[in-house]
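Shown next, in structure tokens, is the structure this report addresses.
The complex appears here minus one protein chain, its other protein chains still in place.
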Amino acid sequence: MTVAPADVARIAALARIKVDESEIAALVPELNGILAWVDQLGEVDVTGVAPMTAVIANQLRLRADVVGADPLTGGGIRDAVLANAPAAEHGFFGVPKVIE
Amino acid sequence: MTYRITGTTGEWEVVIGLEVHAQIATASKLFSGAATAFGAEPNTQVSLIDAAMPGMLPVPNRECIRQAVRTGIAINAAINPWSRFDRKNYFYADLPQGYQISQLYHPLVGEGAVEITPDDKHPDQTKVIGVERIHVEQDAGKLMHDQHPTQSYVDLNRSGVALMEIVSKPDMRSPAEAGAYLAKLRTILRYVGSCDGNMDQGSMRADVNVSVRRPGAPFGTRTETKNVNSVRFVMATVDYEAKRQVKVLEAGGVIAQETRLFDPDSGTTRSMRSKEDAHDYRYFPDPDLLPLVLDPAFIDECRASLPELPDAKRQRYATTLGLSAYNAGVLTAEAETARWFEALLAHSAQLQGKAEADVARAAANWLTSELFGALNKLGTGLTDSPVSPEAGAALLALVGKGTISGSIAKHVLEKMLESGDAPDVIVAREGLTQTSDSGAIEAAAAAVLAANADKVAQYQAGKLALFGFFVGQTMKAMGGKANPQLVNDVLKAKLG
Partner (left out) sequence: MTELTDLGLVALRDGVAHGDFTATEVAGAFNAAVAEANGALNAFIVTTPDHALAAAARVDAARAAGEPLGKLAGVPIGMKDLFATKGVQTTAASKILGGFVPPYESSVSQKLWDAGAGLLGKLNLDQFAMGSSNETSAFGNVISPWRATGDAALRAPGGSSGGSSAAVAARIVAAATGTDTGGSIRQPAAFTGITGIKPTYGRCSRWGVVAFASSLDQAGAMARDVTDCAVMLEAMAGFDPKDATSLDLPVPDWRAALSDDLRGRTVGIPREYRLDGLNGDVAASWDQGIAWLKDAGARVVDISLPHTRYALPAYYIIAPAEASSNLARYDGVRYGLRDLPPGANLQDMYAATRAAGFGPEVKRRIMIGTYVLSAGFYDAYYTQAQKVRALIARDFTQAFQDVDVILTPTAPSSAFVLGEKSADPLEMYLNDVFSVPASLAGLPAMSVPAGLDRAGLPLGLHLIGRPFDEQTVLDAGLAIERRAAFVARPAKWW
């Protein structure tokens, strides 16, 4: 598979990374080089092979429904949650106004 | 019966599918230990995980899985012993991780069905709506747009709250069916206890997929109206969307597959600008979570823990208790109503020394007509009823044993609601005990007939409906306390 500049622009938009024309021009051959290289995976006969789901055989563990059982994973820590926010006001995170 | 929209070029059929998001009733969130209580101060129920701090990891809440499985069993759905969580990737300010943990490829619950009664007036006419799947996923946070001139505010209290997404098949064909489906689903969830069903608090909301087509034609392009939060609004959404689409199509236009928003004030829908972005969610298995493998014993426990469900209960009320289809429907529509009714029934049977089936009809009639009516006037409901099932049963026992008449019972109920006193106390205080004094009844009946000679003549000429009038007048003369059977007998004898 190869990508054209329009594809790169679409991927960048999907990934929310602003790119200008010159960056797109540079990315096209780079991404195509990587894609051409990974394309060799298509050679592998994977008939009857299930995609890997767990690296080490293991099942999902579930936790009990308890609020704040571990303070590290519980709530009630608004100051800590907001402490690094570029724009926090009145207990909220601020973002540019969204029109829905 | 068949719902059709008549346009300028002929008839159209509407096709509806609902994706219902129901908040799973748990104390803590799906993947974190933060609380889920409604109405908390902004961002106070947010863990480091819910705020998607770097390096944070999800660990699933067993109760969320359990409640979703119980819900699945309640709609006769297949429970998948192997399921998995996937990430749905998109960027929005209410989605701190940049992805929602959901289940696309291997949902927890497979196909099931919900039986609905679209028309209250025809409780015997049912329709089965297919459920495609139920999957478990995270809720998003909330954006506030009206607090600041140039900013939206983000509250992550809901971020990470557990939802079941219950996806119907496109089996509904009218606003009434869509409304009935949502109402029935809410009933089931409340019975199961997996969701509180409080739609005004956002505990349950529906994405309404609507398309129109010529009857029998292939499906048309659908629109999805997001987060509609009442049965009435769902019906309004379907109604508006279907008519709008017919109008567009008949004018030669095409329906855009888009996300729309319902405006409750105007009853209309509009395109949602913020969600117009190309949908490419890049779903893939969440590498932070291993496959979810359910032990058969876990599923068995879920099954065993289910209460009697509304359909089974309704069936039992009609067959075993002999209730009318209407009453059976009304009494099972809410788990709380059925619970109240069953308490009333048990106490009635006990107080009157009869089998439940023998007191059930009287209890059901009294509850659905007398008590509901009275509570309605007071602007309250069964949950807050000043009259308990025990007190109601005591009142019914007074009628059943002939101590008071049905009409006196209405009066006693009013007093019970006012004073909170027991019915026998009120009857004794007001001297309401019914009389079987045949002399007094004979005298009263004779006076009534004498005063209404013209009506007696009409009756004897064949206008038999007047009998009820004579009964009513005699009862009135007796201050309502006469034994109605005796009144009947006396009047029958006198009128020949």
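So that you can tell them apart, the chains are marked A and B in the order they are listed, and the count of residues begins at 1 in each.
To be clear about the criterion, a residue touches a chain if its C-beta (ideal position, glycine included) is under 8 Å from a C-beta of that chain, and two chains touch if they have at least 3 such contacts.
Worth saying up front: this structure is predicted, and the values here are computed from it rather than measured.
Enquirer: Sort through B:I73, B:I134 or B:V154 and give me the one touching the missing partner chain.
Expert: Here the residue in touch with the unshown chain is B:V154.
Enquirer: Touching the absent chain in the whole complex: find that residue among B:R282, B:R303, B:K377 or B:R429.
Expert: Considering all chains, including the one not shown, the answer is B:R282.
Enquirer: Consider the whole complex, including the chain that is not shown, and state which of B:V20, B:A51, B:I79 or B:A374 touches that chain.
Expert: Missing-chain contact among the listed residues: B:A51.
Enquirer: Suppose we count only contacts with the excluded chain; which residues of chain B make the list?
Expert: 48, 51-60, 87, 89, 91-93, 96-99, 152, 154, 277, 280, 282-284, 286-290
Enquirer: For chain A, enumerate the residues touching the unshown chain of the complex.
Expert: So the residues of chain A touching the missing chain come out as 1, 3, 7-8, 11-19, 27, 30-31, 33-35, 37-38, 40-42, 44, 46, 49-53, 55-58, 60-61, 63, 70, 72-73, 77, 80-81, 83-87, 93, 95-98.
The rule is short, and it goes like this: only the chains that are shown with their structure count from here on.
Enquirer: Approximately how many whole Å separate the CA-defined centres of chain A and chain B?
Expert: Whole-Å distance between the two chain centres: 40.
Enquirer: Give every residue of chain A touching chain B within the complex, in rising order.
Expert: 14, 16, 53-54, 58-70, 72-78, 80-82, 87, 89-100
Enquirer: For the complex, give me every residue of chain B touching chain A.
Expert: By the definition above, chain B touches chain A via 26-28, 32-35, 41-51, 53, 59-65, 84, 91, 93, 143-145, 147-156, 261, 272-274, 278, 280, 282, 285, 289-293.
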